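Below is one structure, written out as structure tokens; comments come after it.
Note that this complex is displayed minus one protein chain, with the remaining chains in position.
Chain lettering (A and B) follows the sequence in which the chains are written, and residue indices restart at 1 in each chain.
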Amino acid sequence: MIRTAWLILRKDLTVEVRSLEIAYTTLFFAISCVLFFAFALVKEGKAPEDGAAGILWIAIAFAGTLALGRTFERERQSETLRALLMAPSDRPAIYVGKLLGIIALLVGAELVLVPLVAFLFQAPLLGHPFWLAAILLSGTLGFASVGTLFSAMLVRARSRDVLLPVLLYPITVPVIIAGVRATAALLQPDVELAIVRFWVMLLLALDVVFLTLALWTFEPLMTD
Amino acid sequence: MPKWFTPAAIVCALMFAVSPFLIANAPYEATMGLVQKIFYYHLPSAWVFLLSAIICGIASARFLFGGSPRQDRLAHAAAELTVLFGAIVLVTGPLWARKAWGVWWQWDVRLTSSFMGWMVAWAYLLVRKYGGPGSDKLAAGLALFGMANVPFVYISVNYWRTIHPATSVVPTLPVDMGVALWFAVACFLLLFVLLLRMRVRLEEQRAKLDALYLSLDE
Partner (left out) sequence: MRSTFHWMNKPMRVLALLLLLVSTPAFAQQQPSAQPPKQTDEFVPISQLPPQDQLPAAPLLVTAYAFVWVVLFGYVVSVARRLTKVQTEIERLDADIKRGTRT
């Protein structure tokens, strides 16, 4: 099962590295998002309080939606998803492979977004790198786990571009809220690690719930 | 429609006719006065909203793993009722809150998660309508995630600092308030069963129509 997931991940990364199409476009979109918010919300050169945390996570969510759409669009075009499903491999392994690919893409975007937001909004995001990494990873995992499932399901549906946000955003609201609250707590002048720890625990709990549900339902959802 | 439908419908309508009188006779609540009486319809609608989401989730799971079209029809009907009763909760609540809390809306846990659950049910209906082939399974997957939200909505008030009353309020109500409340709960539950039956019948007839069209094509 792990081997299958790894193979799929490697395939996706190989294809992506050749053109870097999704990586560049997603990154550009995320940066534009941040800039839009900067122009909209900054008054007299200062961003609103907690603004940096919110803006970071919104950029991640929007960029993630875009990346999910593009990744599975690529699958749809070459009918590779059907081929994968017909192969005698564990269905959940396919899901895990795609999930890891999406996470890799999003983490790559975050590596650029975090310094950018910190710079543009004077936010001390890099003050507690370990905690920030924990928040970002658990939040990204939660968002991507639901996103990968829904995108895979939508590959053969009509209006898939519109339906992905419709399906994804209500479900991932708790993840985004927890991510923003945790990041905002980290940006306070005197950080209360207990609060950060609480939100990270909540994020991890959400990850467990979402991953379990996704792995459980992936097979019946992908079968015709 | 089954035999019990008409008598049950009459009973339900009569109960709804009687409920305002019971509610008017219930004592005023100390701090909130008249506006608190919205509670007697707000709470039963909330319970039906959550119940409907659970039924939708269970039916969706049974449909996904068992393939029974009956469960799919039940899930679709339950989702529509979730949107209906959710809308009632989300309108009566703020009307009450405007006076009791001074604001129409607060982004606390209970309200946010309820709103989110309502959006999920609405998304279910959108997917069923515009998703094309395979949208029944898609929506079923979504409903499962929506059902996972329900226990969270219910217990969130007990574990977070929130302005919304906690779940301990209902068991500790004085008797005369309790009578009005439980009567209203009975009204809403009966109405929910009736509406669900009606809505499932609509789906059944639609399926019958599709089958007829298919048989014509042969």
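Structure notes:
Going forward, contacts are C-beta pairs under 8 Å (C-beta built on N, C-alpha and C of every residue); 3 or more make two chains touch, one makes a residue touch a chain.
Note that this is a predicted model, so its numbers are computed, not measured.
Under the touch definition stated at the start, the shown chains contacted by the missing one in the entire complex are B. In the complete complex, the hidden chain is touched by one of B:Ile88, B:Val127 or B:Ala143, namely B:Ile88. Only one of B:Ala9, B:Ile54 or B:Val193 touches the absent chain when the whole complex is considered: B:Ala9.
Interface with the hidden chain, as seen from chain B, comprises residues 1, 5-6, 9-10, 12-14, 16-17, 20-21, 24, 31-35, 37-38, 41-42, 45, 84, 87-88, 91-92, 95-96, 98-99, 191, 194-195, 198-199, 201-202, 205-206, 208-209, 212-213, 215-216.
FYI, only the chains that are shown with their structure count from here on.
Chain A and chain B, compared by their mean Cα positions, are separated by 31 Å. Note for the complex: chain B touches chain A at residues 64-65, 112-113, 116-117, 119-120, 123, 126-127, 130-135, 137-138, 140-142, 144-146, 148-149, 152.
Considering their complex, residues 146, 149-150, 153-154, 156-159, 162-163, 166-167, 169-171, 173-174, 177, 209-210, 213, 217, 220-221, 224 of chain A touch chain B.
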